[in-house]
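Scroll down for the structure; my scribbles are underneath it.
Yeah, one chain of the complex is gone here, protein chain that is, but the others are all in their spots.
As written, the chain order gives the labels A and B, with residue 1 at the start of each chain.
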Amino acid sequence: MDLGLRLGIDDLFAAYAECIDEDRLEDWPDFFVEQCRYVVTSRSSHEAGLQHGVIYAASRGMLIDRITALRQANIFEPHRYRHIVGPIRIEQIDATVAQVRSNFIAVRIMHDGEMGLFAAGRYLDRIALTSQPYRFIERLVVLDSQKIDTLLVIPL
Amino acid sequence: MDLGLRLGIDDLFAAYAECIDEDRLEDWPDFFVEQCRYVVTSRSSHEAGLQHGVIYAASRGMLIDRITALRQANIFEPHRYRHIVGPIRIEQIDATVAQVRSNFIAVRIMHDGEMGLFAAGRYLDRIALTSQPYRFIERLVVLDSQKIDTLLVIPL
Partner (left out) sequence: MDLGLRLGIDDLFAAYAECIDEDRLEDWPDFFVEQCRYVVTSRSSHEAGLQHGVIYAASRGMLIDRITALRQANIFEPHRYRHIVGPIRIEQIDATVAQVRSNFIAVRIMHDGEMGLFAAGRYLDRIALTSQPYRFIERLVVLDSQKIDTLLVIPL
């Protein structure tokens, strides 16, 4: 495996987290290919083989719709995340797709400055390597806790 | 230092965390060479030069015994960890052994979904480079807090 590929994946992960954490959510769908899949689910649902999740999108258009709705609704208390992602493990790779996984946590910061551990879990990803910058074909966010559901507005 | 070596160490760290966090504890001893040393200790004990710790194992066999006991006893409330490891610092390296250190935190997720910061500290490692995948000759887990002892069942 060559260095460029590893660095390209690192960059994708860092840019993805920065996009969300800096509230540039309109740019978020662009981290995915057109025919993508983005799912946030809990470990228990994932292990039970359930295909849907707390958040489910099956195309980039659905991701765009989600952000539009989030910006318009605005019924939730303003907050931000700070993502920390651990070492990225490359499971499988060929000329066009990399399958990788990583651990992450997200700290949530409320508008008044209150801060707490919000989510912990894994990213299970399939990444398209055929163009630069790399994009997600699939990003499966498996949360360790099932307690998070109703609070989840911003993507992880 | 070549790239393959750095990536091999990264992979070892990611695979180690995944093994524990995904509850594949029976695979955990295989991350160590036969004549290994695995110690979980607190910073104050470590700085005082104490050789033993909250958990102490001096061979892979002792690691296997620990997991067997943990699975049979089953007297603790079910829980999982999620490890996040920071940048890995290579302190010293020769043809056969790398000495590295890293910061980590472990989030603990209880069966009911309660989640909290459980441990923070450092890994002080000696890694055998003579076969693939790399294995730990020594993994010294130095916890920042001494308050953790009685709760520690699953390895870190």
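Following the convention adopted for this analysis, contacts are C-beta pairs under 8 Å (C-beta built on N, C-alpha and C of every residue); 3 or more make two chains touch, one makes a residue touch a chain.
Just so you know, these numbers come straight off a predicted model, no measurement behind them.
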Quiz item: Among A:A14, A:L50 or A:A69, which one is in touch with the chain left out?
Solution: A:A14
Quiz item: For the chain left off this view, which of B:A14, B:V39, B:L63 or B:I88 is in contact with it?
Solution: B:I88
Self-check item: Per the touch definition above, residue among A:V85, A:A128 or A:L151 touching the missing chain
Solution: A:V85
Exercise. Consider the whole complex, including the chain that is not shown, and state which of B:R24, B:R71 or B:K147 touches that chain.
Key: B:K147
Quiz prompt | For chain B, the residues touching the chain missing from this view | solution = 1, 3, 6, 84-90, 101-105, 117, 120-122, 144-147
Exercise. Considering the whole complex rather than only what is displayed, give the residues of chain A touching the chain that is not shown.
Key: 3, 7, 10-11, 13-15, 17-18, 21, 80, 82-85, 88, 105, 107, 109, 112-117
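Operating definition for what follows: only the chains that are shown with their structure count from here on.
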Self-check item: Between chain A and chain B, centroid-to-centroid distance (C-alpha), Å
Solution: 27
